[in-house]
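See structure below.
Then we have subunit A:
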Amino acid sequence: MEQLNTEPTKTTANAQKPFRMSVLVCAGTGCVSNNSFKVMEALQDEIKKHNLEKEIQIVGTGCNGFCAEGPLLVVQPDEIFYAQLKVKDIPLLVEEHFLKGRPVEKFMYTPPEGEVAIPKMSDIDFFAHQRLIALRNRGLIDPEKIDEYIGRDGYTAIAKALTEMSPAEIVQEIVDSGLRGRGGAGFPSGVKWQLCAKQDSDTKYIVCNADEGDPGAFMDRSIIESDPHSVIEGMLIGAFGMGASEGFIYIRNEYPLALERLHVAIEQAEKYGLLGENILGTNFSFKMNVVRGAGAFVCGEETALIASIEGKLGEPRPRPPYPVESGLWGKPTNINNVETWANVPIIIDRGAKWFASIGTETSKGTKVFSLVGKINNTGLLEVPMGITLRDIIYKIGGGIPNGKKFKAIQSGGPSGGCIPEDQLDLPVDYESLSEAGSMMGSGGMVVMDEDTCMVDVARYFLTFTRDESCGKCAPCREGTWQMHEILTKITEGNGTLNDLAVLEALAEVVKDTSLCGLGQTAPNPVITTLRYFRDEYLAHIEKKECQAHVCRELNTYIIHGDVCKTDGKGCGVCRRECPDKAITGEKGKAHVIDQQLCGKCGVCYDVCNFNAITIE
Partner candidate 1 sequence: MSEQFEPKIVAFFCNWCTYTAADLAGISRMKYAPNVRVVRLMCSGRVDPQFILAAFRDGADGVLIGGCHPGDCHYQEGNYKALRRFHLLKPVLEEMNIEDERFRLEWISASEGDKVQKVINEMVEQITKLGPLDLEPISTPETLDEMLEKEQEIAV
Partner candidate 2 sequence: MPKLKIEDLQKIKQRVQQTTNLREGKSRAKITVHMGTCGIAAGARDIMDAVMEIIENNNVDDVIITTSGCAGLCSQEPMATVELPGQTPVKYIDLTKAKIAKIFDGHVMNGKIVADFVLGVGSEQTH
């Protein structure tokens, strides 16, 4: 980390000469795991070879959002977007575009159906419909350089708050903005801040919940990786507004890159006097701590998170008293999600009216979603509230790959529900998603196509909540386990109608009597799949059939003799691979599967490259 100099520099000798080009390489975890660091090294070497290092700046930014196309980079100022780069492509790219200024079409992004490459990033559908507020700095700044954050109006909000606004005004601004919790429940943040500000206690705490336990959700990770200072500045503003002097960022230990960038950001902020004693010369002080979560999903729940920070067993305790009244070590504690905090600085900067103008009547502002599953443009997107699910899937998501049909979209992680095709014109906001039986949740969206078995999906999510239940209260500890057993029975073809009735009754009771959010929302996958895909359950029970052929015990594998004989010439590959020795036949002749012996493992179906085998 080179020495940061803060004095305004004239063009002194060692001063940073202005660059003519910035190559913004995505260094989010997604792309890093796709070895984008090696791509950056290659870029550095090539630039040195053409001794362009003084003119062209290679910058590793946070997650750019378009994970499906990683490793990727954006060349500014021409705003050219290159995708799926390999190390071997770099020499050509550097010479052609960086040296000779001729963009290389071969490496550009071509949309799935379209043939023509789209050079400019803003023209690509994936980016066009998004509106970046929480992710305003993503892909534009190097997260490990505080100056670049300040360059894009960073810390002006806290400066404005400390000098021109009173704590009460700050809280009022958040109330007027209509900002609601981005963690999932959507509790109005302004109200929460007012409750905490009202408490008179000399010690109050501010907590940022970066536990993000939902599988398939990586919004908080990307925000911290691309723009840690936005979270820090948000917390500073909150602390000043509510009168807190110490803050905790509770972040998953499974996010090493985000953790490292957070520590770098905090260090730099402390060096600049933006954290610690009398910030920016005022008498406001704020100490920031980072606490690493030990991997328990339940610690995403407020009171369990508090117990975990206090060093106790991570298990929730009944509310009231709510954390704003008595949280960490009994002191008033305000907990908000990473995305909520990231929105705060810009609300203070641009004002509540501007923020309230975005989104729907009851859900203001934008929401960051991580779009995953059977979708072309897997990635991170931030869209204004009120956008329809259909737009997200088709306009931004680029539709379903391999021409498969859309079946359902699961929002809100394991505690969310599955929403079918006919509900896709639902505007995305807190109320409508919960009416549909799901919930906004932290923002994970899993798209499922026709090859997904909804019963198996419910079972998969129950496996998760069953293992992550803290085990304190009986309905959740035992209920999730029992629901999972019943669902397994159904997927194995032994389910009965009585099982279905017991499952439904149990799901309702677990939802109504569990102590904390985990238990109360764990049955959602079951309840929504039962509501929208009841026929699939009945098919599994009565007809012992799984249309999606996912539940193997219900599949029967059949070799079509003619295809096998003519196309496959009885190659016998399936016969050799079959673990149960259930396939008979000689070379050149049609092969047959003995249904009694067949263990339904599906190997033959996979290995036969003449698709002579089908599943009934």
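How were these candidates chosen? In short, all candidates are chains of the complex that A comes from, given by their letters.
The working rule: a residue touches a chain if its C-beta (ideal position, glycine included) is under 8 Å from a C-beta of that chain, and two chains touch if they have at least 3 such contacts; residues count from 1.
Keep in mind the model is a prediction, meaning the values are calculated, not measured.
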Identity of the candidate that touches subunit A (this complex; choices 1 or 2): 2
Subunit A residues touching candidate 2 - in the complex, by the definition given at the top: 4, 6-11, 17-22, 24, 55, 57, 76-79, 98-102, 140-141, 147-148, 150-153, 155-156, 159, 162-163, 271-274, 278, 280-281
